[in-house]
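This is the structure I want to talk about, given as structure tokens.
Excluded from the complex is one protein chain; the other protein chains are retained at their positions.
A, B and C are the chain letters, set down in written order, and residue numbers restart from 1 in every chain.
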């Protein structure tokens, strides 16, 4: 498991601050690993829905996650704020690969990815990424 | 805050066993208080949906919680199984009051209630409890 | 269940903004009722820990919730921000009753309470509220 050097916040295009919640801890007194995935999804969906007005649960397409993963570099303790950086690593014809980093201050404590496939809301079959989504997703491509 | 004597499992009509999950803990190493409410809702909905085939999210009515509450008698530590007892305390024309107890073995560690109002799925306005629901809910009335 | 008029944000002493998360929804497409309790606890603990530097999980005392409750006035849909108002309704010798309101913009969508008992960290038996806590809690009493 060769690990790349940890990214900086500037390596991402956008970020969202998400405060930890009292119940986020696991039995070790750390923020539970599953919470990171909730933070990933929340960051992606905030970008699409709040920043760019795309109605991900009411429009003609939906984004289904087909794969995700995370490397944990340091534990997090509540209360803190998880600063989640977001960029697009690959933009395909019907799928997108998001790359994310969770920062505690300026330190990357976790890095991960989410692959979403666009499906038609009615058939739930893969479909081409609509133009309005593609425009918004392109903004997240790190050049 | 005068507390009634703790109930026994036999004081409830039905119960469901729900194993705790790794992430259920809070910063004190106890099952987070909010988990109890998830257990309450899960028990109620399992009774309606799995035991009695009522489609609570697809049919003409929905059950909206308007009030709930819980008293905590002892902390719970993961891993354990939360045994949740269920009965109906009051069955009105358009609302139902569920009474619940969470047991760790034979000891009541929490007791609570949930008041659900039936609403029409289309208007989301209160409506009379349909007959098929009333029949099922009547089975939970402790006589 | 006679309901009091809904409070305004100004009826609380302090508030915290907590963004909803992607996974907060239940099967009805509303923020799950149990999330409100996580928001209540998070607001209380942020006030004690972040605003006032009280180490609730490392010091000589802990705060155990013995009772809580909530009335739901309107459903919430993700993504939004839950603005949670906080005040102290009663400050006893070893317990405190917090009163809370969840606002969506300026509208109260839920109101609730949490009763915490202070216990000694070693024995987990009730103990008098320490002076440094009492000072901080007194700031939350609405006069």
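Methods note: a residue touches a chain if its C-beta (ideal position, glycine included) is under 8 Å from a C-beta of that chain, and two chains touch if they have at least 3 such contacts.
All values derive from a computational prediction rather than experimental measurement.
Within the full complex, the chain left out of the display contacts the shown chains A, B, C. Residue in contact with the omitted chain (choice from B:50, B:74 or B:120): B:50. Between the chain not shown and the residues A:6, A:34 or A:91, the one that touches is A:34. Within the entire complex, the positions of chain B that touch the omitted partner chain are 16, 18-23, 29, 38-39, 41-42, 45-46, 49-50, 57, 79.
Residues touching the missing chain, restricted to chain C, are 22-27, 29, 32, 34-35, 78 (touch as defined at the top).
In the full complex, chain A contacts the hidden chain through residues 1, 26-28, 32-35, 37-38, 41, 45, 56-57, 62, 64-72, 75, 115.
The definition used in the following text is that only the chains that are shown with their structure count from here on.
Distance between Cα centroids is largest for the pairing of chain B with A.
Averaging Cα coordinates per chain and for the whole protein, the chain whose average falls nearest the overall one is C. Taking each chain's centre as the average of its CA atoms, chain A and chain B sit 34 Å apart. Touching of two or more other chains is recorded for residues 26-27, 32, 34-35 of chain B.
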